[in-house]
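FYI, not all chains are in this one, though none of them got moved.
Which chain is which? They are A and B, in the order written, and residues in each are numbered from 1.
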Amino acid sequence: MFRFECDYCEGAHPLILQALAKTNLEQTPGYGLDPYCTRAAARIRQICEAPKADVHFLVGGTQANTTVIAAALRPWQGAVAVSEGHIAVHETGAIEAAGHKVLTLPPHNGKMDAQDLRALCKAHFDDSSREHTVQPGIVYISHPTETGTLYTLHELEALRAVCDTYGLPLFLDGARLAYGLAAEGTDLTLGNLARLCDVFYIGGTKAGALFGEAVVITNDSLKKDFRYNIKQRGGMLAKGRLLGIQFDTLLRNSLYLQIGQHADRLALQIRRTCLEKGLPMAVDSPTNQQFFVFPDTALAKLEQNFTFSPICKPDASHTEVRICTSWASTDTAVNALCSAISAL
Amino acid sequence: MFRFECDYCEGAHPLILQALAKTNLEQTPGYGLDPYCTRAAARIRQICEAPKADVHFLVGGTQANTTVIAAALRPWQGAVAVSEGHIAVHETGAIEAAGHKVLTLPPHNGKMDAQDLRALCKAHFDDSSREHTVQPGIVYISHPTETGTLYTLHELEALRAVCDTYGLPLFLDGARLAYGLAAEGTDLTLGNLARLCDVFYIGGTKAGALFGEAVVITNDSLKKDFRYNIKQRGGMLAKGRLLGIQFDTLLRNSLYLQIGQHADRLALQIRRTCLEKGLPMAVDSPTNQQFFVFPDTALAKLEQNFTFSPICKPDASHTEVRICTSWASTDTAVNALCSAISAL
């Protein structure tokens, strides 16, 4: 069985396991106050061209999202996201459990549109009864989005402009950032992200680490007391160095980018095969997640040897599935899948 | 420098790293639905003699405490703990952030006294204005306690009896359970814990794992929908198998017990040395945490080569410190420390 259901089916990139083994018996202080976290943070500031950024390492994505949003908002504010955003639908109401509404906008090819955002903000702040409704307090986007699509530099700048108008921090969830940075033709670099976002994170869990997300805060007003919040939300790992060691490894010698390139290349191979076979493409994604519609009979045949994530049923006899590659996907597995698709 | 400040200064027990490396490229489903978690859970049910228990693997202690307590309580209920309990003072208000007050009782040698608990419950439930105060809703204890002391079977049964009278679940935080189970003369076994507690956890982070706590739920009424709560509180690891693999390793061939015995033996060696030196013992602890009072001048000398955790200053020229051993403490380090203490 070859698994294409997600990008976290395996353990960690071998270089990460090696680094963990090599440092295993060293003694360090806990809670992220060790030299490995310090070094990884310095490296991140450097590659983000953000020498004054604060960097914190958290265990996972839901934690990172909740911690950042809870730290940024006042009680009567909410987070604006597209309706299919991770915080809106896949975190069991973690944001609401922290007391905040998720205000949703319709996605456009998975992305938030700056005009939609401006209209929502304008409607709120122009309303004389606005205190009866939740105030937009932070803007949450993902890059790549939930469906693998990418913001352009121009689109991100447009969102930034609206955020500036209304004094809203812009928060970018980079759980799959590796696959976005590595995509062909993208004009969004880490430097651009650091310049345009108030806070964002570089995802490890889905890009070669055992676990871990590196939160980068560039806006001074969000920096104060952030570690209290990490601790309160359960995100402060006792052996914090595990995160430092992993990110220090991932971000050295372009490993992070290579991981993204590898997965994207294999995903595009699957995409070409599906298109050649005439399968309908549900989303036009340039990254490691591909969304195609299969006849149920064909899918049943494939699922004897391959796993995918079901997304929805556009009609009674077809299913849209997500096909994921990762740093760990092999040419063997992908070739086998492509052959099987071609042979349908 | 030898570190004795805590029991999480190193990575993981070598057998755990080995197991992670060996399974690294295997593909499994995520979120704890993999065969390793299944196997570790089965092993835990067996050694706890609790064939119907639910077992969940969470990343860390603050998460485990918040998740269990939030799942067990209704909004107007609080958790009863001793005033120095971890949830009362060392989790940045995580329980309150989940909406619940921590109701405190004075510790007796670190432990909660059943008579105190009964008095608190009686005072509440007999009060005709009780709806103006927080209702006791769960009892939280640690074993070993924050100061390394241990409940006896008799003491735990007494707490259980009060819980039965007032319909309260009993929750035991076993972050350092290894060191308690391994202590000489203890009559509290895993089987007893599973029989007397409604929910408890077997700590991994402080006992040889990279991270992880295994929550064991024996009370049926706490089982329903628990995974929703894990996800919401940020405790559901994408690569959940990392937890399964670690606990499967820890709990095989008595490794967990050996880890505890090793650390306890070295802690008692330090304790004997301190007592022989005439240093005042702040707590009479039979486990891996020892609490002694040092003259500040002597401490300054020791701290050139050893680290400890400061606890408090009983007077202007003395300091109480915590000295911790762990699975990773070496005879070399402990002998060096003991020589240094003797030479003060």
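What we mean here is this: a residue touches a chain if its C-beta (ideal position, glycine included) is under 8 Å from a C-beta of that chain, and two chains touch if they have at least 3 such contacts.
Predicted model, so just to flag it, every value in this text is computed and none were measured.
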{"item": "With 2 copies placed, total copies in this complex", "value": "4"}
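One rule holds for everything that comes next: only the chains that are shown with their structure count from here on.
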{"item": "For subunit A placed onto subunit B, the superposition rotation in degrees, Cα atoms, nearest 5", "value": "180"}
{"item": "Averaged-CA centre spacing for the pair subunit B and subunit A, given as whole angstrom", "value": "33"}
{"item": "Interfacial residue positions of subunit A with respect to subunit B in the complex", "value": "1-3, 5-6, 8-12, 14, 17, 20-21, 23-30, 59-63, 66, 91-94, 97-98, 205-206, 210-211, 228-229, 231-239, 241-242, 328"}
